[in-house]
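Note that one protein chain is taken out, while the other chains of the complex remain in position.
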Amino acid sequence: MKMVALAYGFIWLAVFGYVFLVGRRLGKLNGEMDELRRRIDRLKS
Amino acid sequence: MTASWWRYTFLIAFKDLRIEGRSREVLYTMGFSAALVVLVFSFALANATDAAQGPVTAAGVLWAATLFTGTVALARVLDRERENESIRSLLLSPAPRSAIYAGKLIATSLLMIAVEVLLTILVGVLFSTGVFNHLGWLALVLLLGTLGFSATGVVFSAALLRSRSREALLGALLFPIVIPVLLAASRATACLFDPLSPDLEPVSFWTRFLFATDVIYILLGLWVFEPVVIGE
Partner (left out) sequence: MPAQTSQTSHGSPRFLAACAVTFLLFVIACNAIADAPREITMGLVQKIFYFHVPCAWLLMLSTLVCAGGSVAYLFGGSERGDRVALSAAELGVLFGMCVLVSGPLWAKAAWGVYWQWEARLTSSLLLWLMLLAYVLARRYGGPSARRLAAALALFAAIDIPLVYFSVRFFRSIHPSNTVVSTLGPGMRGAFWLSLLAFTVLWSVLLAARLAVESAQARLVDLEILLDQAEEKKT
């Protein structure tokens, strides 16, 4: 029972951990892109 | 594989071997560090009362030392092209890129085999094992194992030519791929060193495995060398 829980638990943790890391990076990139777009628009106007 | 392709291949191989023949730098440094690696294993594997010995240990140490110091040979053979940017001249020459790969492969393998002969004797002495029982088979296994290692090594060494972390990365990238070669070669060698083994069937099996692996790795190397070495 313990082995099953450990195995499934590790897999869930690993997958969610990866999803979290990817999501965080994507959010950061989008933030940087928005910032750059604002600066470009400010310069153009 | 036309006649001119082979001509270029041997020209490049002889060029490297001739440079090496003048300075003998790789041979001496590689030979010395290989011998030291064998010594280190010899001490590390000894237990409290006995020295490490036996055919399996001898074979394993031989191939481990070969692999570790083989990266030295790889790095040096390709490093020469980095100094003076001679890799560019080589690429601009009419030599086909696959011939450059094959030439480097032959040169590296020959250098490694020269050191391996010394290592075999050393290993036989230190681990109290008869190593020259089946000379023909041993030569074949040494050749095939070395070719398998060099086939992959030349590709990665060339790709890392301009990289800063060359030394650190070469081993890290190369070893997972050549472990099957190491496995097959050391199993075959262990059987060859073992006076008590009933027949040479394992040797035949692992030699065939090595041959197949070498063919695949060399074909892949020939295919992949050009786009990798031309660079971004």
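Order of writing sets the labels: A and B. Residues in every chain begin at 1.
Rule of thumb we're sticking to: a contact is a pair of C-beta atoms (placed from the backbone, for glycine too) under 8 Å apart; a residue touches a chain by one contact, two chains touch by 3 or more.
Everything numeric in this text was worked out from a predicted model, so none of it was measured.
K.L.:
Tell me which of B:S4, B:S86, B:S128 or B:S163 is the one touching the absent chain.
P.N.:
B:S163
K.L.:
Which chain A residues touch the hidden chain?
P.N.:
Residues of chain A in contact with the hidden chain: 1, 3-4, 6-8, 10-11, 14-15, 18-19, 22-23, 25-27, 29-30, 32-34, 36-41, 43-45.
K.L.:
Contacts of chain B with the missing chain: which residues?
P.N.:
152, 155-156, 159-166, 168-169, 172-173, 176-177, 179-180, 183, 216-217, 220, 224, 227-228, 231-232
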